[in-house]
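Every protein chain except one is present and positioned as in the full complex.
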Amino acid sequence: MDVLVSLAVNGLATGMLIFLLAAGLTLIFGLMDVLNFAHGGLFIWGAYTGVWAYHMTDSFLLGIGTAIVIGLALGLVTERLIVRPVYGSHVQQILITLGFMLVLQECIKVVFGPDQKVVSPPSYLEGSFVVGDIVFINYRLFIIVIGLVIFFAFYYLFKKTRVGLIVRAGVMNKEMIQSLGINIKLVFMLVFMVGAALAALSGMLHAAYSGVIYAEMGLEFSILAFIVVVIGGMGNFKGSLFAALLVGLTQAFMAYYVPALSLATNMLLMAIVLVFRPQGLFALR
Amino acid sequence: MNLRTIEKSTWVYLAIAFLLFVVPFLVTGRSIQFLIIQIFVFGIFAMSYDLLLGYTGIISFGHVMFFGVGAYSTAVLFDRFEPTIFTFGLAILVSAIIAGVVSFIVGILTLRLKSHFYAMLTLALAGLFLVGAEKWRKVTGGSDGFTFGLPDMLRDSFTLYMLSALSLVLLFFGLRRMTKSPFGKVLVAIRENESRTESLGYQVLHYKVIVSVVSGVVASYSGVLYILSLRFVDTSVFATDLTIDVLLMTIIGGVGTLIGPIIGASLIEFAHHWLSDLSDVHWLFERWIILYGTIFILIVVFFPKGIVGTLADRYIRWRARRTE
């Protein structure tokens, strides 16, 4: 029993981390239809700059704040210089965002050095407590809470406002949405920046979770995020959350019970979902 | 055959093809010949990708699985059987069948849906092939890989060069023929406007599945050639990096041109070769990947349709202005 619960908590925490990264991609890829391979680059920049600020000031919160600010700024730069000229063309998006991803990744090595960096959570989030026979690790619970907060914030925002509809309409017909009085360029830019900030935030939270950061982790994790967005049903937060938790939980349980297959878990899961429910778990319609 | 009906461009391509066969008599260095063989191999691989992306508008993130299937089938057969020409033929056949069946199934399952699904399912399957190759140690040797013997004929770098060059040339003309045929016209129609093509009465799904199969089989053949030149196989033939490479080759060269991907393959192979050597010259070049990434960005800015596509556009506009 205690094994089951701690596996579940592990899985949920991993799933939430994946969700935070996928949430940004839900906006950028799911809604705006941009194949943004540079998403992982925003993730590592969030991680490195956040950790740097955290170590400099000894304040974890300042680290998170730095990551978000860097995410917003890089999002602004990425949208204006890299993505804006290629809206609507997947082929060009792949090439230019992959190129930018490589630049972001290598610049990390230039600025922060090529070696891995070790990180640990702040003292007030470190440690664990025991209920019955079950050990709860504080930082994991913290991540689960943050993930839920972000989820409900965005879920509510999109349910109550027209933002989601406007973005989707803007992708379909840019001229028409402008003729309805909406500054679609500004909307796209802001949505992209928010997506980038989410990526950076998840990078920072992930850094303290895994305890070590390295430049290549961006691409690895962004592939996971793409998987989650697709099996979640493209562009909806509920789908992304469930898909991310599913990926996290399956990973945790497979790693414990069927370690031989754990490497294949994500791909297997995606293949199964796509074959049996090709529109994704929670299609928009 | 009436020679006058042959297009001018065909003569140009034939002349270039002829030059390819002369090169090994002039350039005899083994390492440079090896580099050129790699270009041919990846040229074929990238052409197969262009059929999907350029001619039909299908994005795949797991094209490497067909390449890997070709590579492993060949290596395993040469490892298990006598290294003869017959085994070589068998290897081509087996890899074509496996690639054909896999691409057929993937196509049937996902090509009805929006393009993301084909991309993602191929990504998933390629990942599973990679894990499979790592875990099925008895046959694949796991991540350590294994070396294998080749028939005497294929051991020679000159023969291998000729074989790859001939394959590239024949496949280029064959695929070019296909894309210029009525069948190819339907593919382009699908890329431009799928629902309109459907409403004109074409079974869009059939066409897409056929392309997916042809592309998979050609890709598996490039894997066969690749592994012949290496005489060693490991799990890197299933690595996502290769899919990314082939994607870049196709896009940089110019999608939907067939010749573009070959040019893209040459550029990327040369870039890998030279740029990574630069790190010996100056420490700054250790970060040569920054340069590499910047080049991609600049290509999208200055050659939005790839090198061949954009140059062709400019040429057409220049001719139009001259005749005005």
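A and B label the chains in the order they appear, each numbered from 1.
To be clear about the criterion, a contact is a pair of C-beta atoms (placed from the backbone, for glycine too) under 8 Å apart; a residue touches a chain by one contact, two chains touch by 3 or more.
Everything that follows uses one rule, which is that contacts and distances are computed from a predicted model.
What name does the UniProt record list for the absent chain among "ABC transporter ATP-binding protein", "Bifunctional protein PyrR", "Phosphoribosylformylglycinamidine synthase subunit PurL" or "Spore coat protein YsxE"?
"ABC transporter ATP-binding protein"
Where does the absent chain touch, in terms of which shown chains it meets?
Result for the missing chain's touching partners among shown chains: A.
Which one, A:9, A:166 or A:281, makes contact with the chain that was left out?
Of these options, the touching residue for the absent chain is A:166.
What does the interface between chain A and the hidden chain look like in terms of residue numbers?
Residues in contact with the chain left out: 162, 165-166, 168-169, 172-173, 175-184, 285.
Assume only the chains that are shown with their structure count from here on.
Please tell me the distance, in whole Å, between the geometric centres of chain A and chain B computed from their C-alpha atoms.
That gives a centre separation of 32 Å.
Of all residues in chain A, which touch chain B in the complex?
Residues of chain A touching chain B: 82, 85-86, 90-92, 94-96, 98-103, 105-107, 109-110, 223, 226-227, 230, 234, 260, 263-264, 266-268, 270-271, 274-275, 278-279.
Spell out the residues on chain B that touch chain A in their complex, using ranges where they run on.
Per the stated touch rule, the residues are 53, 59, 109-110, 113, 115-117, 120-121, 123-125, 127-128, 131-132, 134-135, 240, 244, 247-248, 251-252, 255, 287, 289-290, 292-297, 299-301, 304.
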